[in-house]
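Below: the structure, in structure tokens.
Only one protein chain is missing from this complex, and each of the others stays in its spot.
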Amino acid sequence: MYNRRAFNKHCIESEAVFLKLAKRVHINTKLIQEELNHSSDLIIHNFILTLPHRRELTGAMIYIEGMASGQLVTDAVLQPILHEMRDYDQPIDANILKFLAESVLTASEVTETDQLDDTLLSIMVGKVALLIDGFNTALTIDVKGWDYRTIQSPQTEAVIRGPRDSFIEVLNRNIMLIRRRLRDPNLVIEYVRVGERGQNDLAIAYIKDIAQPDLVQEVRKRLEKVNLDVILDSGYVEQIIEDDWWSPFNTIQDTERPDEVAAALVEGRVAILVDNTPFALLVPTTLNAQMMSPEDYYVRWAAANFIRVIRFLASFISFVTPSLYIALVSYHPEMFPTQLALSVAASREGIPFPAFVEALVMEISLELLREAGIRLPGPIGQTIGIVGGLIIGEAAVNAGIVSPIMVIVVALTAIAGFIIPTYNLSFGIRITRFFLMLAASFLGLYGLSLALLIVLGHLATLTSFGVSYLSPWAPFNWPDFRDSIIRAPWHVLKNRPSYTNPIDSTRQPTQKNKSNKRKQQS
Amino acid sequence: MKTRDKLLSQEVSVIIINMILGIGTVELPSRLAQEAGPDGIIAYLIAVGIVVFATLLYCWLTLRFPKQGFADYSAQLTGRVIGFILSLAFTAFYVGVCSSVLRAFTNITKYFLLQRTPLEVIMVSMLFATSILARNGLQPIARSCQIILMILLVPVFLLPFFIPIFEFGEFLPLFQTSMPNMIKATFSALFSLAGAEVLLIVGSHSDKKSRLVRQALGGVLFAGFFTGGIVILSFGSLSIEQTAKLTEPVFEMIKYVPVPILLLERVDIFYYTIWIAATYSTITIGLFAASHNLAETFKLESGKGFVIPLAAVTYYLATLPKNELEVQAFSAFMSICWTILTFGIVPVLILLSYIRKKGEPVLKRNKSKQQAKEANP
Partner (left out) sequence: MTKRQFVFITICLLLLSGCWDAKDIDQRSFVMGVAFDLAEGDEEEHVMTIEIPLLKNFASNQGGSQQEETTLILSTTGKTVAQMSGNFESRTWREIFYGHTHVIIIGEEVARNGIAEFIDYFDRNPRIDRRLKLFIAQGEAREVFNAKNPLEPTVSNYLNQLLEVATRTSTVIKQNFQDSLRNLEHNGDTILPRVRGTDKEVEIAGGAVIKDYKFIAWLGENEARAAAFLYDNITGGSITVNIDEVFYTYAIRSSSTKIKAKLEGEQLTFFITVESSGDIIEIFQKQLKTPVDTPIEKVQAKLNADMKDEILHLLHKLQDLKADPIGFSKYVFRHFPKYWKEHRDEWKDVIFPQVKFEVQTKFTIQSTGILK
């Protein structure tokens, strides 16, 4: 239900005296126009119905051009009325609206209301308000129709094997994408309206007999706390409902892929879909869950494990390499193999800066390049990436500002960093990397170790809606562990991951359930 | 950090293992070799037996009062004044343990890794890192320790590489050492295996008390095995004389093992990190135990606020010893305290709990199972 309280407040503030509709159409029309500040895209379509026995019925349709589909207004509202009402024999009384609603209008959703604010809100969301002279009730008819982006492949989470559709900005289309995958009557979609001025739709999705009711309740509770003007993206919601806003690591996962949402729902998690953004939120989440890409499940066992191991290794390398370089070069050169030590020393001949400054400069340049690459359009962006990397790096080496080894370290770090499947998590790593570098520059390997331990401690403190962020490693849970760094083959993964504490923990049907299989429907 | 945090039963063993494995592990082979030579292994096994017995004592006491911490039941058993003093003493014990570990650790780190950095800086950084975690409560500590444990297990992969340099003959002339030396060696081994007394503080948080004994013993035995493995490896690969003369035979051993791999001729980087992690977990648990105990003594919700002051005290104590000898004297003093606690205070408390008929019977479980069986045939 919409945020009536806020809307009323708004109405009171703007000194709307009339909270209910009047009986005369022209008064209502004028009222609505006033309330909507004579917006130029407000369409008021007056009509006169000719009823048998020389009666006339005046009415008006009010809608916003662009939000309501003009075609639908004509086809589903005006035409049926004009057509059907020609033969309307009954006396003109309150029943007429009921007749209209039930027998005439062919549009999908029709509601009756006598409240001004309901009417206004319905007009704002794209419905058409049908006013009949002599009645102080309006019919609001759902004829929403607007333009939207077609379904394309996901921009941020590409896979090689697997479905290529991604969410778009329209909430009901997104829900459709999920419903197509989970044709289970137990899939519950609850709409929530958030945002005082935005009146944006949110949908909470969960599977009733898998997700813990406490979890769903917690989600609902937290969503009530969202108190913003407008929700432009799920990020707004995420930052208000998350557990530890100050941590660089995200405790709510976001994704553009419907298959990932469907997989999460089946695991007992809850999805929050937000209108006007393709990014859906998934709660709860763990570090392990974010390091997984849906492709891990579509690809065969050996391939999946290979990729997973590389991914974990790469994250670790990306995290630690610059600091390790600083620690070894400045504090403990005996830990390099001799040949490497001499190479490194030789390549650093004549570099004026200490290793820490060198590393910092390179890392910051890398971040700058990365951000610039995102902002620049298409082909230029890619070229800058290459240009920046090669030429600037080379130029810096030749100018004697950085050593070639540093360039390699930074390049390795960057490339390894791109392997992390979720964009959100990669921020956590990028930020903490600087902390590690700082620590390594002060106390060498000892500082690096302490910094790693501090990060570990921080991760251990994080919980996501009650679930430890470091599940399944800590607390150690053997069944879940089989799906973390290495994924066990399908016939071993019988149970759903237990961190969500699902009600029904068997993933695959047992003999019992086979008889309940529904017939195939396309 | 609430005083009634829940702890999974498996996490109990993890905490115990992390508390035990720390600074003692690294110094042990050297001390054993020096005091008892090849018989060091025997002394060590005896020490393991003693520690197992001690753990059983702790479990007994904890299970007598399954819902209360040390502060609570010591007050119950010995009256408010003595109970208060005992609690404070326990806290002081933990602070002492932390200081001694911290100082020993700092000495070694300074020597091996950061020769010119002042001791104070090393100590403050470690205390800073541990305080952050200790303030966050039991659950995060348990989870961190879980991960640290996994990290500690990584060296196991190096085992095969020890085979070429390992000499079984090193262990040979057994039973040659005199009694006093054996006792000294056992005592040294005992302190490096000390750590299970955290059970007195955290045991009451465990969610499945029935498994407490199993978990605690599991933890102690695991730590015992691990340390024993290190001792054996050190004796075999470095020879007993070398082990005796080196201060940190474990590091030399790691530097020396012929790992015929790739990038790192010297895999000791990882081992420093692992060892720093082990000490970190020991000090964190120690700080937490001390602050938690204080919180319970003063009946507060959480011990968060005590952590930093206790850390400051730890720092001060750790800076007191002036040279190597005083550091060792400090450790020896802490081992004596530990012995008094384990074999003095704990048994006395157990006896008192029976005499004054306080606390729940420990062995009632079997009876209730029987009753349940009779009720539902």
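Letters A and B mark the chains in the order given here, with residues in each chain numbered from 1 onward.
In the analysis below, a contact is a pair of C-beta atoms (placed from the backbone, for glycine too) under 8 Å apart; a residue touches a chain by one contact, two chains touch by 3 or more.
If you're wondering where the values come from, they're calculated on a predicted model, not measured in any experiment.
Among A:A94, A:V230 or A:L342, only A:L342 touches the chain left out of the display.
Within the set A:I123, A:A314, A:V329 or A:A474, the residue that contacts the chain not displayed is A:V329. When you scan B:G79, B:P173, B:G229 or B:G344 for touch with the missing chain, the hit is B:P173. Contact with the chain not shown here comes from a single listed residue; of B:W60, B:F84 or B:F112, that residue is B:F112. On the side of subunit A, touch with the chain left out of the figure occurs at residues 328-331, 333-334, 338, 341-349, 351, 354-356, 441-444. If you put the missing chain back, the residues of subunit B touching it would be 111-118, 121, 124-125, 128, 169, 172-173, 176, 238-239, 241-242, 245, 251-252, 255-256, 258, 265-266, 308.
The rule we apply is simple: only the chains that are shown with their structure count from here on.
Spacing of subunit A relative to subunit B, judged by their CA centroids, is 46 angstrom. Looking at the complex, you find that subunit B touches subunit A at residues 8, 10-11, 14, 109, 113-114, 117, 121-122, 125-126, 129, 132-133, 136-137, 139-148, 150, 263-266, 268-269, 272-273, 276-277, 280, 284.
Taken together, the subunit A residues at the contact with subunit B in this complex read 324, 328, 331-332, 334-338, 340, 443-450, 452-454, 456-458, 460-461, 468, 470, 473-476.
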